[in-house]
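The complex appears here without one of its protein chains, the remainder shown in place.
Chain naming follows the written order as A and B, and within any one chain the residues start at number 1.
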């Protein structure tokens, strides 16, 4: 292959090309390991220092960096490094190597409808009445249940499971092992359960451990509704709603091993990092960002723009725009202050003990 | 389809029908979005207020609510709303749309035994000596390893993996991506490991980072034993025991993305919510309820009826009937008290500092 010229790359990124802009590369690499056919990613000075260890003759640099003093023949100068990285990796990415066309082992129900240019890999199963939009690419071993609708240009990777009653917008990306539309975790005891008592009393009344309680299931009839431009990571699960659909808004990105419970409403352009768990019927506004292992209790509401740091456990409603940390969640700045105090807590006990002695002596000496 | 009459629904729920009880519906919906062919779910006054926004002519209401003043033609009056929801959704649920019969692509070992009325979807694999009970329904891409026994009327959804040495009771439900019987996570170093030292000294001795230690595996020969009426959510995993089986008692329900470690004993009628992790050899009594993201350390014992709120991390044994919260777990009421104190902690430091000054002055003035 002939690769891409520095000029072509700069154009694709809307950036500036400098030096021998006709120089061609076939890929990208970190500065220390780049060879002469790769553009080095060196947008911070500390990374640029590694250019000497590798054989790069050109690099992606932040505007203002001196490409000539770094010994380069050419460079692409960018204003927002991570944005440029998105552009460059998209430009270079050949995409997943999915097979083209309908593999002969794919089993498609005669009542299902496939758009034009749809690819189905080996051992794919598409159920009755399912609809798959134009140019969607479905990898091996995927199952799409009956009655499900998927928009255009989806990429669904090996072994993902798209359950019944699911409607998905355009440009959906599902990684391997994703499960959409499993039943919600919703059970009820015939009589009042110990959990209900504990919730009412905040633990004040001990649960009655003598009574055996069995659980009846509330079925999930509501399905799942997913907007456009949504991506869901490996082995994540979005449960079906009870009566109305669980919903995920346009542009929202969900990482690996995330659980979105039944009836949950996730807004637009949210980020849910790995191992996030959102409890049943919780509502997340737009542009909510939840760090890894964040938990959101059931029936909770988070306003637009809420940001929660890693492992925050959110047990009550949060107004729009708030940044959170901790378990239970506090405002991030409060948490930082409380955490500092916490580390000094054993010392505080010693101080108070001394104070008690002093006061006691003062009293005695009165 | 002709749907169900209000009278039929009330009978199915053991509830009271009022008004034009011959009125027919074909499904259920929330009050605001219900159409004339749907029964609205409006068992709380705040939901009933939304009836005006939709076109429902009948509703499921809590006893005591005034169906006529809500403008309805008919209603089903119930005593325990969530229980009625379980009844109604089960009544209306057509169940998963699994294919009937043995699909020609299902591969069943000649020594496996299938009960009567068993359904096997496309690309199912059943290993040597496996047994599947009457009327069990196995969705596409499921694998059932050799020597495994599954009871009657199971529903096993697409891509679930039932490993070797597993015995499962009747009416088992496994969602997509469930893995039963993977090897336990059990390793040992030839010499005493740094982890053992840390456990003995509670971190007092730093681990010897200079020594490289490799891990030998303790194999999992014990399999898994699952009772009747157990349900396991999407992408959850129950590991095999070492010598004796890991066990899950009758009626226990496990949510999505839960990990049950090797040798664990889970009692009857427990609820384990999403992302729960139960460490190896832990023992849970009956009717234990663990909220989302709860962790149970290995070798820990929880008595009957223990309830842990979301994200509780249980590091030591817990007596029966206790309600817990926090990391490390405390009694729920203690945690609430400690948490309140924690938020006031920075203030406490200020108060104590002032006290120190006062006492110091008092002393000087003596």
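Just so we're on the same page, a residue touches a chain if its C-beta (ideal position, glycine included) is under 8 Å from a C-beta of that chain, and two chains touch if they have at least 3 such contacts.
Since the model is a prediction, treat every value here as computed from it, not as a measurement.
In the complete assembly, the contact with the undisplayed chain comes from A:140, out of A:21, A:140, A:213 or A:247.
Residue-level contact of chain A with the missing chain is found at 27-30, 33, 41, 80, 82-83, 85-87, 89-90, 92-93, 96-97, 105, 121-123, 139-141, 157-159, 173, 175-177, 229, 231, 233-235, 251, 253, 255-257, 268-269, 271, 273-275, 285-287, 289, 291-293, 303-307, 309-311, 320-327, 331-333, 335-336, 339, 342-343, 345-346, 348-349, 352, 355-356, 359, 362-363, 366. The chain not displayed touches chain B at residues 107, 123, 125, 127-128, 141, 143, 145-147, 159, 161, 163-164, 177, 179, 182-183, 185, 187-190, 194-195, 198, 202-204, 206-221, 235, 237, 239, 242-244, 257, 259, 261, 275, 277, 279, 293, 295, 297, 313, 315, 327-328, 330, 334, 337-338, 341-342, 344-345, 348, 351-352, 355, 358-359, 362, 365.
What we mean here is this: only the chains that are shown with their structure count from here on.
Distance from the chain A centre to the chain B centre is 22 Å, each centre being the mean of its Cα atoms.
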